[in-house]
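Single-structure report; data block below.
Only one protein chain is missing from this complex, and each of the others stays in its spot.
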């Protein structure tokens, strides 16, 4: 098996300006934040990010000017409200928005993953998502005489970014018993390149103990990067909780340009060591303890 | 949660003459054989069985005259050769055959499961499976200007029959670390009624220990039946191996009508207790020991 | 878990209750033993209603907590309704969203959804996407998430509105993120979509829908609220085609369970505007 373990720097080189980037993320759940910070630090431009329901990562990318387009079912910070920088980017026209229903987003990714030109859904019928001239959606007849469906055009990704519990050096990625996070199944298969950050690197023998918890085979992964707390400040079940303090700190400043810049310089445009120092070991330990099983 | 645990007799009543029956099965792997024997014992007629690659179960159903139609990607006994009774049934015209590629079979079931009129595949293009007048397949254009696809019409099942490691009384079905057997994911969702036989009944707390190994939620299951060795003579990883002796015995007699009748009377048209007595505890124990991990 | 848990078994109407308790109990009563339900983000009231129903009249109710954890034991309410405290002790985990939709899209399963939205209109259409033009919005909202799907997939939709106002209840939504009855008069059915909105529970009143025109119809106002207040706070003219009753109050048991077991922190009241009592 081929070696896939590499440095953060080398992995980030797999993401290029103008790329279509698949981002695993929920409002507060398990986004590959160390990669997101890396893209911002490296000044990546003009990214088209595809996310099911990302929040903080999208807001940071928008704030840093990396984002030109976003395909999503939702961009939200849940109880922290709207993603203000993303929202301003869309309202000002700097970021173009392709909004899809969840089944449509999965259909677009699934079609790309399986080499199909489209997959259908019965979602969105009756909604205005079909009335905004989206060239990637087409209502077509059922050849068997049933109801029409919405064909959702394949959306191939240049690169997919994920975070998970563990991997071996060969790119086999394992998780713990828990829900598999949104799009972790389909995104890597829809992408030409796949980067996974993990909490720990283990031997393949460790994965062989629970081979049904290996969720990505090494042959589908291009780069594995060791990134303990790599999802912080989002949560990583069952390892650590999301960092409510940092979310609140961001929300408090994200409507103000100067405060946003300062936050980005303190917490985002810093290398992993600098980031962990800025957060502090006590806070990380507290987030781990929060998740009592 | 609702009680789903019931007797074999009551569960079998959920299968009716003329039903479209989804059957989880591989050539030698994990078919719900106790249910199959029950259908034969009860004299169920005119069944349309849908299977990915069933073998022995199809041959027994064909031999017993229960089968009038079969939708499949393969019907095979692998190293034991053709399923002779099934084959003779098709060659004589008693059984009509709808042969599909595997992606087409999954597409037909997947469409039924998701309430879609069809799902597309790029499989089968260039093959004669598209040239035999199958009304459930239609080559349609890609509305986005790409290559055409084969639309595969939804195939709703009246009932799905499965075997698994364990369930609680409420129909939540768990497996061990191992491959999930063919169609166990999609078949139950494509079916109006779902019957699952299991090696053991456990408390829900046991399932909560490995909730990611629960592969079917109780709300999607109508009847759970306790059936230790319920897959015998097929295999049940990691519990027991397939019974090569019984496969060989069947293959040796299945081209001869009288010998086939005798086999059916000895091994198939018997109740579970009679079946276990006919096989014998030593043989079952040996098959369990064969599977050393 | 499926057994009704401890708590005052008094089914008599509570004399002392808040509007969020009334709303939650009203939502809970929409659920029956045979339902399977899930919840999305920012859905405290829905989660409390589900848990209340599980602990009272619907012990066999199936709940996929946060779209991922089946039938969780003793879920813990926290600031999020989509995080591990609500699904940590589950009997099955779904792949978040992906596998979950495989079940939702199936007409056999998950027939009821609780829906919150930024705008709801006179025909029960909902908006979570934009205020203003889609391509040049005055306000970019979070996005449809699962709403554009579940509203088009033959489901029974129950809306909750914590802030009944002319801003949230409008004649026509700026953007249909979710399909209600569209323009009414059977347009939804003609598109082949079954189900539809059934009830709208606000902090002032309860609405259902008229059968033909498929517009919101006032069914009851909450205790202490008068009809004029409701009409003045509504951005369209709801149908009033008979005597408007008082919304049945929660029982003593329901209120006690909510306060002591289901949601002692009171997260269900987040965003709920407490109506002023009439003089």
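Note that the chains take the letters A, B and C in the order they are written out, and that residue 1 is the start of every chain.
We take it that a residue touches a chain if its C-beta (ideal position, glycine included) is under 8 Å from a C-beta of that chain, and two chains touch if they have at least 3 such contacts.
What you see is a predicted model; the values in this text were computed from it and never measured.
*Asks:* Identify the visible chains that the left-out chain touches across the whole complex.
*Replies:* When the full complex is considered, the omitted chain touches A, B.
*Asks:* Using the touch definition up top, pick the residue from A:116, A:196 or A:246 that touches the left-out chain.
*Replies:* A:116
*Asks:* Would you mind spotting which of B:6, B:28 or B:260 touches the chain that isn't drawn?
*Replies:* Of the candidates B:6, B:28 or B:260, B:28 is in touch with the missing chain.
*Asks:* Out of B:1, B:20, B:111 or B:124, which residue would touch the omitted chain in the full complex?
*Replies:* Residue touching the chain left out of view: B:124.
*Asks:* Can you tell me which of B:22, B:182 or B:233 touches the chain that was removed from the display?
*Replies:* In the complete complex, the chain left out is touched by residue B:182.
*Asks:* List the subunit A residues touching the unshown chain?
*Replies:* Residues in contact with the chain left out: 1-2, 113-116, 168, 170, 172, 189, 192, 204, 207-208, 211-212, 214-215, 217-220.
*Asks:* Kindly note down the residues of subunit B that lie in touch with the hidden chain.
*Replies:* For subunit B, the residues touching the absent chain are 26-29, 52-53, 72-76, 78-79, 82, 86-87, 90-91, 93, 97, 99-104, 106, 121-129, 132, 147-148, 177-186, 235, 237-238, 241-242, 244, 291, 293.
In the analysis below, only the chains that are shown with their structure count from here on.
*Asks:* Any idea which two chains share the most contacting C-beta pairs?
*Replies:* If you count contacting C-beta pairs, the leading pair is A-C.
*Asks:* Give the label of the chain whose average Cα location is farthest from that of subunit C.
*Replies:* B
*Asks:* Could you tell me the distance, in whole angstrom, between the mean C-alpha positions of subunit A and subunit B?
*Replies:* 38
*Asks:* Return the distance between the CA-based centres of subunit A and subunit C, expressed in whole Å.
*Replies:* 29
*Asks:* What parts of subunit B, by residue number, touch at least two of the other chains?
*Replies:* 115-116, 211-212
*Asks:* Which parts of subunit C, given as residue numbers and ranges, touch two or more other chains?
*Replies:* Residue numbers touching two or more other chains: 69, 93, 101, 105, 153.
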